[in-house]
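To keep things clear, I will list the structure first and then write my remarks on it.
Only a single protein chain was left out; the remaining protein chains are all shown in position.
So, subunit A:
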Amino acid sequence: YFILQRGYCFTSAYMQKTCMLVCVRMSTILVEFTKVAADPSIVNLGQGLPDICPPSYVKEELAKAAAVDRLNQYTRGFGHPSLVKALSQVYERVCGRKIDPLTDILVTVGGYGSLFSTIQALIEEGDEQLLHSNNACFVFIYFSKKNGGNPASSADWVLDPAELASKFNSKTKAIILNTPHNPIGKVFTREELQVIADLCIKHDTLCISDEVYEWLVYKGNKHIKIATLPGMWERTITIGSAGKTYSVTGWKLGWSIGPQNLIKHLQVVHQNTLYTCPTPLQEALAQALWVDYKRMDDPDCYFYSLPRELESKRDRMAQLLQEVGLRPVVPEGGYFMIVDVSTLNVDLSDVDENQPYDYKFVRWMISSKKLSAIPLSAFCGPETKRQFEKYIRFCFIKVSLNMDDIANNWVVR
């Protein structure tokens, strides 16, 4: 999928990390569902935030950092020195190339902040475009189901290469890639990435690669960085997130990594938007990264132990959902799972006709099962709502107790 438009609508929709992007006001939809989910009697399995504990050394490093006076004051704008150094080391190892901590990295307020800085830096408003007079245009591409039918795994969702190629033209500025993908959980294969890379090179297009869930890949899958494919480093910004790496979404620290000639523009945006990110958090993150960098050959490294933990949660949630008669689409990565609810054939025809089925289903599930999730069509434009209205999104980075409520609440009520 692509995005070429200035900040506003795109980032709002993109926050939901979906492949379907439109100029839709997301806020009202989410406000409704997150407000409902705030009710303590409802088990919130929709919103993407962990209720598991972050690793203790991560919390300890933050406490240690805050005790140092100097670390409660401003640090280097583009990224705290010890943090950018740690990031460069980790990613040099992953990418197999030299990464300059001062010129090739920008630390941002979450992966979200990286997306924003990247779009503001590199995407032109008023570009010569087709659909809107003042804005660059969106071009969407949708996942289709491999071989039609009912997908059982996120691998069954694919991009049609011919359709993808048809969307590229001389005006195409960038493609946004999200792998592992939210919400579907797809982990793009090397072959799939190569198709995208070939098109980027052919059309001289940038690639904005949102890889916040990079460590959360499950058995049989490998996360591949498109920036490591030939010809891609110089045209790719890769985005990462402390929140997703260490289960600390409330730290709101992310980073953009790429070639100096692109990152320097993100740095200009950053110095004119928030200037610098919080210091103690950056120092703590640096220390945590060193701990795990040193054990990157060790299975106990958090980069590997977290996905192991989540894989069993994924499997448990899929099982529970199947037991109550739903059809989960088992994700290859990430911590979301989309679920086909049409299998239950809950008759909601007496409820408001204009609402997509998944909205109605989630509301029904909240009131009758005290469980909440997010309707997938919330993230779709009018053309595609009907295609996706039988899916809802669950989040499984949750303590077992909460997940078990899927079974408990369903049976009892």
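Remarks
Following the convention adopted for this analysis, a contact is a pair of C-beta atoms (placed from the backbone, for glycine too) under 8 Å apart; a residue touches a chain by one contact, two chains touch by 3 or more; residues count from 1.
Everything below uses one rule, namely that contacts and distances are computed from a predicted model.
The complex appears with one chain absent; UniProt names that chain "Kynurenine--oxoglutarate transaminase 1" among the candidates "DNA-directed RNA polymerase III subunit RPC7-like", "NADH-ubiquinone oxidoreductase chain 2", "Kynurenine--oxoglutarate transaminase 1" or "UPK3L protein". Listed residues A:Thr228, A:Thr249 or A:Gln322: the one in touch with the omitted chain is A:Thr249.
Only one of A:Asn72, A:Ser312, A:Ser367 or A:Ser400 touches the chain withheld from this view, namely A:Asn72.
Touch with the chain omitted from the figure is made, among A:Leu45, A:Ile105, A:Ala121 or A:Leu326, by A:Ala121. Checked against the full complex, the one of A:Asp39, A:Glu163, A:Asp204 or A:Asp298 touching the unshown chain is A:Asp204. When the omitted chain is restored, the residue from A:Lys85, A:His265 or A:Arg316 that touches it is A:His265. Summarising the interface, subunit A meets the missing chain with residues 7-9, 11-12, 15, 27, 49-51, 53-54, 59-60, 62-63, 66-67, 69-77, 109-110, 112-113, 116, 120-126, 204, 206, 243, 247-253, 261-262, 265, 268-269, 271-281.
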